[in-house]
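Worksheet for the structure shown next.
Removed from the display is one protein chain of the complex; every other protein chain stays in position.
Each chain gets a letter, A, B and C, in the order it is written, and its residues are counted from 1.
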Amino acid sequence: MLTTIGKRLLTVLPTLIGVIIVTFLLTRALPGDPAAYFAGPAATKEAVEQIRVSLGLDRPLPEQFVRYVKDLGRGDLGNSLSTGRPVVTEIVSRLPASAELTLLGLILSMVIAVPLGILAAVKQGSWIDHTCRIVATAGVSLPVFFTGLLLVYIFYYILGWSPAPIGRLDAFTSAPPNITGFYLIDSLITGNFETFRASLSQLILPAFTLGIFSLAPIARMTRASMLAVLASEFVRTARASGLDNRTVIITYAFRNAMLPVVTTLGMVFSFLLGANVLVEKVFAWPGIGSYAVEALLQSDFAPVQGFVLTMAVMYVALNLLIDILYGVIDPRVRLEG
Amino acid sequence: MKRREFLKSAGALAATAAVSAPSVISSAKAQSRKETMLIVSESGPNNIDIHGVGTNVPGYEVSWNCYDRLISHEMKDVNGTPYYDRDKFKMELAEDMNVGDMSATFKLKKNAKFQDGTPVTAKDVKWSLDRAVSVGGFPTFQMAAGSLTKKEQFVAVDDNTFRVDFARKDRLTIPDLAVIVPCIMNSGLVKKHATEKDPWGLEYTKQNTAGSGAYKVTAWTPGTEVVMERNDAWVGGKLPEVKKIIWRIVPSAGNRRALLERGDADISYDLPNKDFVELKSAGKLNIVSTPYSNGIQYIGMNVKNPPFDNLKVRQAVAYALPYQKIMDAVLFGLAKPMFGAAAGAPTQVAWPQPHKYNTDIAKAKALLAEAGHPNGFETTISFDLGFAGVNEPLCVLVQESLAQIGIKCSINKIPGANWRTELNKKVLPLYTNVFSGWLDYPEYFFIWCYHGKNSIFNTMSYQSKTTDDFIDGAVTAAANGDKATYEKSVKGFVDTAYADMPRIPLYQPYVNVAMQKNVSGYQYWFHRRLDYRTLTKG
Amino acid sequence: MLKAPTPEVDVGTALPLLDIRDLTVEFATRRGVVQAVKKVNITLAKGETLGIVGESGSGKSVTSYAVMRILDRAGSIAEGSVLFSGLDLRAAPESDMRDLRGREMSMIFQSPRLALNPIRKVGHQIEDVLLQHAQVGNESVSDKAVEVLEQVRIARPKERYHAYPFELSGGMCQRVVIALALACRPQLLIADEPTTGLDVTTQKAVMDLVVELTRERGMSTILITHDLGLAAAYCDRVVVMEKGHVVETSPSETIFKHPAHAYTRKLMRATPRPGITLRDLLPEEETARARPVAHNPVLATEAPLLAVENLVKEYPRKGVSTTLKKMFGTTPVPEGDVFRAVDGISFQIARGESVGLVGESGCGKSTTSMMVMRLIDKTSGTITFGGEDIGSIPARSFATLPQRKRIQMVFQDPTDSLNPRFTAARAIADPLLRLSDISRGELRARCEELATQVGLPLQFLDRFPHQLSGGQKARVGIARAIALKPDLIILDEPTAALDVSVQAVVLNLLQDLKDSLGMSYLFVSHDLNVVRLLCDRVIVMNTGRIVEQGPTQRVMDAPEAAYTRDLLAAIPHPPV
Partner (left out) sequence: MTETVSIAPAAAPKQSSNSVFSHAVYVVSENPVTGLAFGLFALIALCALIGPYIVPYDPLASDTAAALQAPSWKHWFGTDQLGRDIFSRVIVATRLDFIIAITSVALVFVMGGFAGIAAGFFGGWTDRVVSRLADTIMAFPLFVLAMGIVAALGNTVTNIVIATAIINFPLYVRVARAEANVRREAGFVQAARLSGNGDFRILLAHILPNIMPIMMVQISLTMGYAILNAAGLSFIGLGVKPPTPEWGIMVAEGAANIISGEWWIALFPGAALMIAVFTFNLLGDGLRDLVDPQRRT
């Protein structure tokens, strides 16, 4: 198992190197001039130049790159120019917010989409099937920011069921002590149920917004692979052996059908992380998505690079996790690994 | 009419919802809620030290409330709103100010202490002002605007006495000591965190407040929130009533409005004009609108390059702009028109003041033909995406209007981060922008925007000997108290500016603040940010 | 329900175990309702073994699915009744059916590997069935499962209990499937092509096991097969079905000796068996018309058309997770660990000669043919064709060389080997367009000529593969192979996917073409009976090596190698 993981990590190295290079070039290609931005509104050209030198932006690109990679090697992602804080600290403090939201969104989506997909496959061609398809597709057809604003309008502004969309907690609840960074978990660990309730109520709308968006790919995949499995010989054998419907569908069909679904989860997660950027903006969520967007629009290189790198590492880690999960479900992989 | 009706029903709906909905805040928090002010805005500070590199405007607000200056301004009443009095100063850290011919002497309040308990001394004052003129960038520039450029000008006479020596006679020197930049810092504390590379301890103050001000920052998550708590030992003025300020960043304007309407937020000051107008008519909230002091939104043209190097083209544009449409559809009336002065109206000794152009497409066409562009030309109109709410519809209207006289312009959105870079290149042919000066003097505005020394805000690259002479003349006259020459000079540069028309003023924008009915004590300041110290809630 | 032991076969007297009356099964398709089974009457006595024989589309499998009531969503029983021990299965509620399935009647499907849940331990799969039908309590269920495995002669059943299907061989999987079917000691076992896809030797072992177990338990069995020989060898009675109808029902012996129905006779004749010629496979009226098989004398002195010397092909052994491969596309090769698919073989083919290459799956016969075909590169050895060393030309560049014209191939699966998006004419024209300088104008004429040559009616030329029957597709594949008039054609199990009657025709067609065009054949097959009919010489391969080669007659009649003898012994022999 360890060697498999080791080999996997080795194969992702080129990907990470690619990500580093692409991000570096992309951020340098941004049109803004951070020096002018940070020189302030009344700076002279000399002042701008002075700042440019102090930021090291006057050096040739390859030199900047080498310096960047050296810093990376030391675990230094640089400082954000706009907030002045080390990017590492910022990411560490913001990542849990994004991760909590995205994971909850993904879980919500799976909880709804997987049964929908199974139902659609079992009742293939019926009105249930068509309805599932329409519902899931409709969810992915709206821009997330629009869904988010609509939900805020209905559930906060009109109905008042949901708390104000101002981040992870309302202004008057204090955050739980930082253990995992996930408010839900931390508040439970410390037994602070009021904070748990507060943070959960803040999470519901944005998580639903994300969940609705990722219904379609998961439901689609579940349905397709369920159909394939239901038509397979071993399901027929199971039926011919008189196994009841529940055993056939859950133990025989569903577990096999989950294999391709699990593999697509990585992709859906990546998809959600992208959508997250917009959702965070709508819900004033202090995650790393909104952080990166602001930085990108301000040509603030370091956070963008740090963000992308973090995401790349997470993506790789997630895929590794999925491989392991795949191995747990599928003995064929386990043995070979 | 229909819109109104809809608004009413929406308002009613919201009101019922507010009554029937369970309160978001549990009773346990009710007390702290009462003593806390929740402010929501689109963006937050990136640095809480105004001396820092690239501190943004929200950062100024923190500095204003968490630091003291030697002096500040008194308030006067303008249309029912407390408005800072340009000419009257009040003491803040200083107990007494004595202005002489070439220097000013300040006595510090004896009981003044920094937030860590160390007393405020003249050494701290000197160190702070030295810092302001030394760190470079914006603070140094701002100091220079009041002829404060050298450390030698600041003298700590004794622990309690501080003197500023004037470099030259300049009537902006004293007002410049009352802006945000010359704030007084705890030099001992900051020096402890200074390093060789960072002799002024900028890294420390970027994240921490080290002043004697009424509030101190207790928590700050960039882009998310700033929490400030009252400094109970403050001596700069009357102890503020609000114990805690929570400033949350809510990027979506719609959500900010919702927060206000639902009563969850206490104050917000950056909302679209439309929302302010509607909230005002709905009457649930207190809306205060005050014109920017010494500021205008304008259309600028690059006079160095064709086709806008031609005066007739510029005049044609001035006649083609849809002034009233902009006032109605973009600003919803929340601005002061800077166009269409009566033909015979005399020029005022004031700035801003309206010009005499009005929308007149026929005249514009004729002028354009005279200029040799009977069929118009193509160009680009640029704006700062950071203020897209106003700029975008404004540019769309301008674009449409100019198309009527044959000028086809495409719209170029420039992200906020790049805006200054682009302006600094001075190549944008046509653009819209806002400029306002902290110091409310006409010549201050003109030095920045029209003088031939071509500062960054002379975005038109305008060069005119006549204008330069008038501006310089006004500065000298003001310093010497020569009222007649001063008035003549001001009228002179205003007239020249309107004759040459390198930039076309559109309107004087309003600062709009929406507050819950139970919030009072709002004051208008030149920097247009909130002063928490006078706010009350009850 | 208490099970009455039925040790003796008592046909006709007692109540039949299964009584199918006027069964009609319909499928709703895009073109309307299609009757797959029409008014079928079949009875099965207790303890009897009944064979249902028919070609594809005869409705034999559908009949059995209808009995089990596991038809597809689109299918339904339209008419008739199915009585099982007097119980009307058609009217029984689904819950009753679920109880019956697996407990009273079981089914074995073809492709055993696919019939097992790939990610569940075989022991647990057996337990699922045992628990479902409450055969044992929870505590003793695993012992019972092991016992069941033991009964199907699985060695070390306790270990196998924890095995996943992919860890077992095909034959072993089929034993597990049988164990699954027999776990609850049902009265009826339906075996649907249980040995298709298994090697002959495994096939025999599996069939012997089924017969032994069912006899021992006095069970009734229905064996569904396309192989008349298999049915006759193992069954008491045989039902012959054609296009949804039962055309004949007779005891096995009778059916072989005195087939009553014309279709049965045709089927009988088409089944390859010892002691007949190729022409005997065809229906009587056609045998008369067919030309006698020409005998091109093979001159030993003449230089061989193809000479293979010490041919070796090695593959890196598979070792790394398949997902890894999926994710990253490449597999790091573990050093020194290679698998020899072909292990130094040498043989020759003369001009006009037809040589059979026989062996069980994995023996290296396909790899050999691919190398000769120049589709894959050899590891070492030489391949000389027409005096030229073609083995050293890389496979990749061989495709566009003129030599390509001279070696062609007919593939095993006619469906897979035709581009689904090409019409028959386009498929036949492909080699002509690429490798000959035929003009566009002549192309169609040449295609039609070839179609005529292979007996493909011209109106089928504009159809797509899925619109053609198996036999027609096979003809298209043959027409494509002979289009360039090659010297050597490699026939890779060209009839394995075809029904016997079609196989008979295709084999004869191949013989005719060889005679008229003077080509050489390398006929790759697992079926010795077929090889016997078509080939002059035969090469027997096992685990990458040649175990025996020689004239067909000699190898068949007096095999020298023990392996050949095993192979021959495993072929099911119908009672003659």
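By our rule, a residue touches a chain if its C-beta (ideal position, glycine included) is under 8 Å from a C-beta of that chain, and two chains touch if they have at least 3 such contacts.
Everything numeric here is computed off the predicted structure, so don't read it as measured data.
When the full complex is examined, the chain removed from view is found to touch A, B, C. Which of A:10, A:53, A:107 or A:138 touches the hidden chain is settled by the complete complex: it is A:138. Residues of chain B in touch with the missing chain: 2-3, 6-7, 9-10, 252-255, 257-258, 261, 272, 274-275, 278, 322, 325, 328-330, 385, 388-389, 392-393, 395-397, 399-400, 410-413, 415. Contact between chain A and the unshown chain involves residues 12, 14-16, 18-19, 22-23, 26-27, 29-31, 125, 130, 133-134, 137-138, 140-146, 149-150, 153, 157, 216, 231, 267, 270-271, 273-278, 281, 289, 292-293, 296-297, 304, 307-308, 311-312, 315-316. The chain not displayed touches chain C at residues 27, 29-31, 34, 56-57, 72, 74, 328-330, 373, 375, 396, 399-400, 404-405, 407-409, 411-413, 416-422, 427, 430-431, 434-435, 459-464, 466-469, 472, 477, 480-481.
Everything below uses one rule, namely that only the chains that are shown with their structure count from here on.
Our note on geometry: chain A versus chain B, Cα centroid distance of 39 Å, whole angstroms. Taking each chain's centre as the mean of its C-alpha atoms, chain B lies 86 Å from chain C. Partner chain C is touched in their complex by these residues of chain A: 4, 7-8, 11, 124-125, 232-234, 236-244, 247, 251-252, 255-256, 259, 263, 319, 323, 326-327, 329-333, 335-337.
Contact residues of chain A toward chain B in the complex are 31-34, 36-45, 47-48, 50-51, 54, 80-85, 90, 93, 149, 152-153, 156-161, 163-167, 170-173, 194, 281-282, 284, 286, 290-291, 294, 297-300. Contacts from chain B toward chain A in the complex involve residues 13-14, 17-18, 20-22, 24-26, 29, 32-33, 36, 38, 40, 46-47, 52-56, 136-138, 141-142, 203, 206-207, 221-225, 246, 248-252, 254-255, 258-259, 261-262, 264-265, 415-418, 420-421, 424, 448, 455-457.
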